[in-house]
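Beneath this line is the structure, given in structure tokens, with notes to follow.
All protein chains but one are shown in place.
Every chain is named by a letter (A, B and C) in the order it is written, and numbering of its residues begins at 1.
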Amino acid sequence: MLRYLTSGESHGKSMLTIIDGMPAGLYIDKSIIDLELARRMLGYGRGKRMAIESDKVDILSGLRNGRTIGSPVSLLVRNVDSSIDKLPKIYEPRPGHADLSGILKYNLSDIRDVLERASARETVSRVAVGSVCKIFLAEFGITVVSHVVSIGAAVSKARNLTFEKIVSSSMKSPVMCADAGASAKMCREIDLAAKAGDTLGGVFEVLIHGVPPGLGSYAQWDRRIDALLARAVMSIQAIKGVDFGIGFGSAALRGSLVHDEIFYDKKKGFYRKSNNAGGIEGGMTTGEDIIIRAAMKPISTLRKPLSSVDIRTKKKIMAAVERSDVCAVPAAAVIGEAVSSIEIANSLIEKFGGDSVSEMRRNYDGYMAQIKRF
Amino acid sequence: MLRYLTSGESHGKSMLTIIDGMPAGLYIDKSIIDLELARRMLGYGRGKRMAIESDKVDILSGLRNGRTIGSPVSLLVRNVDSSIDKLPKIYEPRPGHADLSGILKYNLSDIRDVLERASARETVSRVAVGSVCKIFLAEFGITVVSHVVSIGAAVSKARNLTFEKIVSSSMKSPVMCADAGASAKMCREIDLAAKAGDTLGGVFEVLIHGVPPGLGSYAQWDRRIDALLARAVMSIQAIKGVDFGIGFGSAALRGSLVHDEIFYDKKKGFYRKSNNAGGIEGGMTTGEDIIIRAAMKPISTLRKPLSSVDIRTKKKIMAAVERSDVCAVPAAAVIGEAVSSIEIANSLIEKFGGDSVSEMRRNYDGYMAQIKRF
Amino acid sequence: MLRYLTSGESHGKSMLTIIDGMPAGLYIDKSIIDLELARRMLGYGRGKRMAIESDKVDILSGLRNGRTIGSPVSLLVRNVDSSIDKLPKIYEPRPGHADLSGILKYNLSDIRDVLERASARETVSRVAVGSVCKIFLAEFGITVVSHVVSIGAAVSKARNLTFEKIVSSSMKSPVMCADAGASAKMCREIDLAAKAGDTLGGVFEVLIHGVPPGLGSYAQWDRRIDALLARAVMSIQAIKGVDFGIGFGSAALRGSLVHDEIFYDKKKGFYRKSNNAGGIEGGMTTGEDIIIRAAMKPISTLRKPLSSVDIRTKKKIMAAVERSDVCAVPAAAVIGEAVSSIEIANSLIEKFGGDSVSEMRRNYDGYMAQIKRF
Partner (left out) sequence: MLRYLTSGESHGKSMLTIIDGMPAGLYIDKSIIDLELARRMLGYGRGKRMAIESDKVDILSGLRNGRTIGSPVSLLVRNVDSSIDKLPKIYEPRPGHADLSGILKYNLSDIRDVLERASARETVSRVAVGSVCKIFLAEFGITVVSHVVSIGAAVSKARNLTFEKIVSSSMKSPVMCADAGASAKMCREIDLAAKAGDTLGGVFEVLIHGVPPGLGSYAQWDRRIDALLARAVMSIQAIKGVDFGIGFGSAALRGSLVHDEIFYDKKKGFYRKSNNAGGIEGGMTTGEDIIIRAAMKPISTLRKPLSSVDIRTKKKIMAAVERSDVCAVPAAAVIGEAVSSIEIANSLIEKFGGDSVSEMRRNYDGYMAQIKRF
């Protein structure tokens, strides 16, 4: 079992994470983690803070000469600004944020106590964990990518893309969009929203390639891989919807147009010509690409503030304005990759057992031969 | 902590469930569970088996003279047809089902071994657990209802309905739709699909009323209430998408149109005039109604069969035809209520502690007074 | 991961259990479970109820034609006397029982509500789960036995016994003691205590043979196999102490007399000539026999009652006398086997992964070859 806990506040000393259960014998290239942390900060529409912070990971435990040894891996990313104790108090809860429910729940009187942890800065930790998991998944030929499907009203027309196409196209786009025309439109949308003091959300897609069939299970509700992936992706700050394959679209179609027919080829084994299911049937992976879409609401901190209430006086007031990002959908896509990678890594460990990468690999190979022989 | 495990196969002896962690002192009216089990079987578009089975629960443990005593509650629903051992073997995996991944994963040679557990019959158990949780939630003034938003291309125009309206309108509809016109259209869609030997999915909405603010938490990713609800709803068979409030819709709008402004009134305390967030901000309940939408794909077993492969010969074959439901969206909505009720009950127990309903109620009242005083 | 929940009250309808996570392809012989349930009722010193109840398991789910198919296994044992609702109220908490803390915790007014679930009758469920796990362990050549080390002042002199010796000797003894002389003494102790209206406890030992090295882990505190076994055994009703190998004895000796030196033999691989560690070092199995000892306190319900307080009047009163067992140490040993079997099965599943016995077996063989090659 792979477990992890994150910790850290937005203006605290550091973002700190412990991962328990990573098999021994995995070489962790720190620069890959740093690269993913950098990807998390990119994207047209980000404000000043993103330019200031330059996240680098410090691996505090779990490795010896660069390789995992079975012990917990801990990852630390220092915050540039760690003035948490001295930052001014906040009394105006921002609509869309954890602010109001947070102070009620924890019986606090300063909203700063809430937003410091509720902040999306926490996802630094999850991207760090996810990048370790990506390195691990690569040992089994599994790759995880993402691209932005829409920002505000601008929608990518790129559908049913190959992995290669997604990677190559979206890398060129400032908003990680695989459709060049839509990419330009998205940037314009962001400019317009910025001018209006407003913010934007959007939709991104995560694709996972090379997954063996049979991860997850229908045997018990909380072992279904789609349920686990949905929990992981929905737990990302500002995500309000998750679906798989054609997802909500499948609700409008007849069954004969939705279900992916089954074929067989001596070389490939069982395979599909379509993938409306997004790689998951009956709570298990089918071996086809896993396709996850997630909807992100617009950023909750607007320059054009919303109506709120001073928690001391209970009088109407305008909500606090703190940062100036207009859109963070590309960053959310990177985080989506990370949390999906963690879930797949965990289900892989559960299915193949083993305490070292070599042992897992042997078990994996045995299973792949078994289903080939089937 | 509330935990439960379900068991049982579609044509096994019975569907059996154990719930651990229900507080003492709750009167469980068996007829309420039976009513929910009956609701699960209703809905225009269901086939013959639904008419045959008439599920009644037998409470095997956890009660004394009708009241919980702190010990695990076990619920048994007998199957009318328990011929699992004698039913013929199946060799044609049905697209959209667990069939193919299941036999590969568990190294089985008869698809019947898979479909018996992967079947949506399993949800009998979850509806039973959910109805116990509904009785529990009622002690805290929390009610859970649902209605059908769309079936195939027929879409309800009823939006932003009051609880009362949803309950009264959807009860009159054979497809649990609160919009009478759409309800008629949905039935026609089902008739047409039935004639074509095809199936339909749709979208339903679950609403939870009376939830206190502050359930769930932003402190750790796996404690967010939206993440937990998403896991629960996505784990229902055939669900391919979940969102909250205006969900995927929020991705297309600017922030100023999405976030629910905050107001204060001496009597109500803090409140909102809109509820685009679906009652959840920062991974916590806000106190407004929780609104969950879920997309169900069309039923995977069509009378008009899809292309598949015989797992013995690897030759092309038409997929097995087993039952004749055309549409089960109303049933899925009932199941959605059930699994949502379980999650809310669990987070309530976590927040208020206590081992008896009276102790929990005292703790709950203390918290409500605290946030009123805030 | 293997999980299970038990349910059922002493005079309720039945004792019911669900096991989730048992791999597919395991043939479960119901008669083996019944045999273990019978063993649980044996032993010199048991009262009338034991003679009345004749526990037989009914497997309600999880099997098809006798074999596991990956779905949860549920086990039901009916109670002969299911008059829970009608049994008289109890107001005198018995010292040593859950009675007093139970009514305070759950805010109950009738002690019967507590003792019905706190009763050792619950262990029927655990013995049933344990016997399924024993069948599973046998697939990997792992066997679990036990014998009684002491009852009251009568102590077995049989130490460092071989498995075969323990099985053969203890089977002949009415108190499962491998030392014939001590066995006779134990029976006399029981007779004397019975005459005095008193009760007896004792010590039993569980031995697990054929365990591969490397189950459990030092990487995180809650993955240590000794910690997990201690939790399992200490959770048996009336157990007050647990140790491994020479356990408490090792605290009195110097290190040079305690630690088991390491040897190597081409055929055996690494091995030990002593086993003071009881088969566990650093929170992992060593491959030597696991040896667990547990201390059971005397039965809490005496015919010669103890001083207590009427919970209504708060006046001094003599504690309730309910049943007339004098000693249940042999039964506790059987239960000890069961719960230990569950923990080893779980750690085996975690280490070797796999969803079918054949897949697990392949992974297991690969590991055994790996450490042989080491």
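Just so we're on the same page, contacts are C-beta pairs under 8 Å (C-beta built on N, C-alpha and C of every residue); 3 or more make two chains touch, one makes a residue touch a chain.
Since the structure is predicted, the reported quantities are computational estimates derived from the model, not experimental observations.
When the omitted chain is restored, the residue from B:Gly25, B:Gly214, B:Gly241 or B:Gly336 that touches it is B:Gly214. Of the options C:Gly278, C:Gly336 or C:Gly354, the residue whose C-beta touches the omitted chain is C:Gly278. Across C:Gly43, C:Gly202 or C:Gly353, the single residue that touches the chain missing here is C:Gly202.
Summary of contacts with the chain left out: across C:Ser308, C:Ser324 or C:Ser340, the touching residue is C:Ser308.
Remark: the residues of chain A touching the chain excluded from display are 3-9, 12-18, 20, 23-25, 60-62, 64-65, 69-74, 76, 84-85, 102, 105-108, 112-114, 116-117, 355-356, 358-359.
Considering the complete assembly, chain C touches the hidden chain via residues 5-6, 93-107, 114, 117-118, 122, 126, 150, 152-153, 193, 196, 198-203, 213-214, 217-222, 224, 226-228, 230-235, 237, 239-248, 250-256, 258-264, 270, 272, 277-278, 281-287, 295-300, 302, 304, 306-309, 311, 314-316, 319, 339, 351, 370-371, 374. Hidden from this view is one chain, which touches chain B at 1, 20-21, 70-72, 214, 217, 219-220, 349-355, 359, 362-363, 366-367, 370.
Assume only the chains that are shown with their structure count from here on.
Separating the centre of chain A from that of chain B, both taken as means of CA atoms, is a distance of 26 Å. With each centre defined as the average position of its C-alpha atoms, the distance from chain A to chain C rounds to 44 Å. Distance between chain B and chain C, defined via averaged C-alpha coordinates, is recorded as 38 Å. Along chain B, residues 5-6, 102, 105-107, 114, 117 each make contact with two or more other chains.
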